[in-house]
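Of the protein chains in this complex, one is absent; all others appear in place.
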Amino acid sequence: MFKFLKVLVKNILQGPATEAFPLQPAKTPDRFRGRVTLNPDLCVGCGICSHVCSGDAIRIIPNEEKTGYHYTVWYNSCCLCGSCTYYCPTKAITMTNNWHNSHKQDDKFKMAEHHFIPYLKCDGCGAPIRLLPPHLATRIYAHSPVDIEKIIRLCPSCRQIATAERQGELNESNPE
Amino acid sequence: MSQTRNNVFDEIKNTFAQTDFPPLTWTTNNYNNLYAWLKLENPSQLTEAAKILQSLQARLCTITAYTEDRSNAAKQKAIAYHFAIHDILFCVTVQIYDKETLEPLAVPSITPYFRNADWNEREFMEMYNIKIIDHPNPKRLFLDERLDAGIMTQLIPFSSMVHGTGSRNLWEQVMLEKMGYVPESYKAALQEPEFTKVEETKKEAPKPQTEEKE
Partner (left out) sequence: METKQHETKSFSLPLGPIHVALEEPMYFKLELEGERVKHVDITSGHVHRGMELLATKRNFFQNVVLTERVCSLCSNSHPLTYCLAVENLAGIQVSPKAQALRVLAEEIKRTASHLFNVAILAHIIGYKSLFMHVMEVREIMQDVKETVYGNRMDLAANCIGGVKYSVNLELIEFIEKSLVRTEKHIKEIIDIYATDKMILRRTTNVGRISAEDVIKYGLVGPVARGSNVRIDTRKTAPYLIYDQLDFDMITETGCDVHSRAMVRLRETLESIKIIKQIIRNIPEGELNTLLPHIPAGEAMARSEAPRGELFYYVRTDGTDMPLRLKWRVPSYMNWDALEVMMKDCEVADVSLIVNSIDPCVSCTER
């Protein structure tokens, strides 16, 4: 009993262990997995996020005219597992450390993020595409002689042709 | 491989070589853990296998009942018994239906040899409607007596039961809040949510019992 009294005295001297939230801000680590957010500029619409999403919180649905797609995340069925962020190839969807998710029952359907993300036309064939994010293109084509500015505006098959043509031109000029 | 493991490995191999059972298959993983697989021909061999495993000082890890095929949920069932002998995992699999008629066969209880098979056997009795012979304590484990046994082969997700309407309404509400209207393509795409697609491909998918719901 005496041993514990010692601990008790120490703890009393230390003062309260709890945080004074909401009177003071609560400490939140940078890595805290809070509400997700999408950067529509980086999204390529590959759908891996909704494939791995265990809460079924993400909907990616093209509009009728097929000129773009609606990207919707409903926060209330997101289980904050971070799989979408992890598997997203362009890191378009990320997690903030915002944990302030409490809301009134009436507001539940407002707890969502929605973006309409338009398609571009492929410079080669006109197929609807999303711009290949430049930071990703620089990595993919780091050792390739292609023009990054041009290649990101092409669809995957036109990109393949363009890369092959460029390689062919180079081989012709340096035939060793 | 350590000396003890070699001895245990030899002992298992020799013991089973003297029986009429089909030959064991051995596999290993990236961490050098060893796995033995035994496929019995019919459930009546189980008692004999249990006796041998008991003599090898096996510990029963668990028992898994399963249906062999996604599309044929109710009929072809099998059971996998998982044992640990020293650091070796030993899996005994047996199909519990008649190979020609597909009629289900009853399974002898191994609780007399492995005390902790009690709960496992009771669980698959109620979840998969498997008949057990001579179980010492054959009452319900998790399921209420009023529910039919075999629920794990009948159960369908709630979203499939209501044809995904719950999820459709939800997303329409979200779009209403965000855009003020529900895009037509949204309505069409939400007809069949991702989650329920498997159910649709089932040949003999159990029909949702809507009248019971009401």
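We call the chains A and B, going by the order they appear; numbering starts again at 1 in every chain.
By definition in this document, a residue touches a chain if its C-beta (ideal position, glycine included) is under 8 Å from a C-beta of that chain, and two chains touch if they have at least 3 such contacts.
Source: prediction; values computed, not measured.
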Write down which of B:Asn7, B:Ser55, B:Asn116 or B:Asn169 is the residue touching the left-out chain.
-> B:Asn116
Listed residues B:Thr64, B:Gln95 or B:Gln173, member touching the removed chain = B:Thr64
Can you work out which residue in A:Val36, A:Ile61 or A:Met95 touches the chain that's missing from view?
-> A:Met95
Option from B:Glu48, B:Asp87 or B:Glu172 whose C-beta touches the chain left out | B:Asp87
Can you list, in ascending order, the subunit B residues touching the missing chain?
-> 29-31, 33, 35, 59-62, 64, 66-67, 69-70, 80, 82, 84, 86-89, 91, 114-116, 118-120, 140-144, 151-152, 155, 157, 195, 198-199
What subunit A residues would touch the chain not displayed?
-> 1, 3-4, 7-8, 11, 17, 29, 31-33, 48, 51-55, 79-83, 86-87, 95, 97
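Heads up, the rule we're going with is that only the chains that are shown with their structure count from here on.
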Taking each chain's centre as its mean C-alpha position, how far apart are subunit A and subunit B in Å?
-> 37
What residues of subunit A sit close enough to touch subunit B in their complex?
-> 50, 56, 59, 61-64, 70, 72, 74, 109-110, 112, 114
Complex interface listing, subunit B residues touching subunit A = 167, 170-171, 173-179, 183-186, 189-190, 193-195
